[in-house]
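As you look at this complex, bear in mind that one protein chain is not there, while each of the others sits in place.
Up next is chain A:
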Amino acid sequence: MQAANATELTRARVRSAWMFLLPMIVVLALVAGWPLVRTIYFAFTDANLSDIGSYSFIGFANFLEYYEGEWFGLLVDTDWWRAVWNTLWFTVISVSIETVLGLVVALTLNAHFPGRGVLRAAILIPWAIPTIVSAKMWGWMLHDQFGILNDILLSLGLIAKPVAWTASPDTAMWAVIMVDVWKTTPFMALLILAALQILPSDCYEAAKVDGIHPVRVFFRVTLPLIRPALMVAIIFRALDALRIFDLIYVLTSNSRDTMSMSVYARQQLVDFQEVGYGSAAATALFLIIAVLIALTLTFGKVRLGEDVR
């Protein structure tokens, strides 16, 4: 009798769990699942934006095709591989800098000093500004003729003539990275600060009594303890960085020197109206991100949702 009751209770719980899950599953299927499936489907067609209704299935031709003694397709497109390289380079460099700076900022904000609350709010401002707005803002500041950065550097005598920060191949990627670091370091800092604040304070007192040098305490106690949270923050940022579009598109448009995978896909899809080929690029982008994240999770031994302690 009791067992039957328990089963009934379990069944009721499972039922209500589904009731809660169902709306989210439906929404996700509609806004994420369907477009994804559709994009992957288009990747195997010759669809064109001028007449999206008529297309035919062409197999893997968008990715790789041998035609009259030559290889064609995404996998042999040097512009695509340039975009892949740009994206990876941007991701590794910007996320690394953001992690280090975020750690520094978080450790500073974790200390007790007057005005900490105000500073915490202030440091979030770059993160709160929409990317398009901050990209436009930086676009003007980095402008080769009217930009304030050139003006300052010229008046300080650090450069002899104005630099075209976003147009010159030498500086364009660094300009993009700098703006991204400026914008997303607060996000990193906030996630790390949250992890720092739940660290057990008694461990630090024990270390103090034992006379362990603060630098050693940081590397041997703090860093291992915040590692799970830090890895989650890095993965979030890396996911974001791998699909970067708006910042690069606004700052440098379709420049080959900074073109990311997303910018490449958009160019094919919209500018060249090649829905099939653009979808193939988008699908490849999806696969690259999925593989990279799977690798990070496996080798970083990260369990999402794991307790920090």
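Everything that follows uses one rule, which is that contacts are C-beta pairs under 8 Å (C-beta built on N, C-alpha and C of every residue); 3 or more make two chains touch, one makes a residue touch a chain; residues count from 1.
To be clear about the criterion, contacts and distances are computed from a predicted model.
The complex includes a chain that is not drawn, and of the options "Simple sugar transport system permease protein", "sn-glycerol-3-phosphate ABC transporter ATP-binding protein UgpC", "Amidohydrolase family protein" or "Xanthine dehydrogenase small subunit" the UniProt name matching it is "sn-glycerol-3-phosphate ABC transporter ATP-binding protein UgpC".
Across the entire complex, the residue among A:58, A:107 or A:212 in touch with the chain not shown is A:212. If you put the hidden chain back, the residue from A:52, A:76 or A:203 that touches it is A:203. Touching the omitted chain from chain A are residues 200, 202-203, 205-213, 216, 220-221, 224-225, 309.
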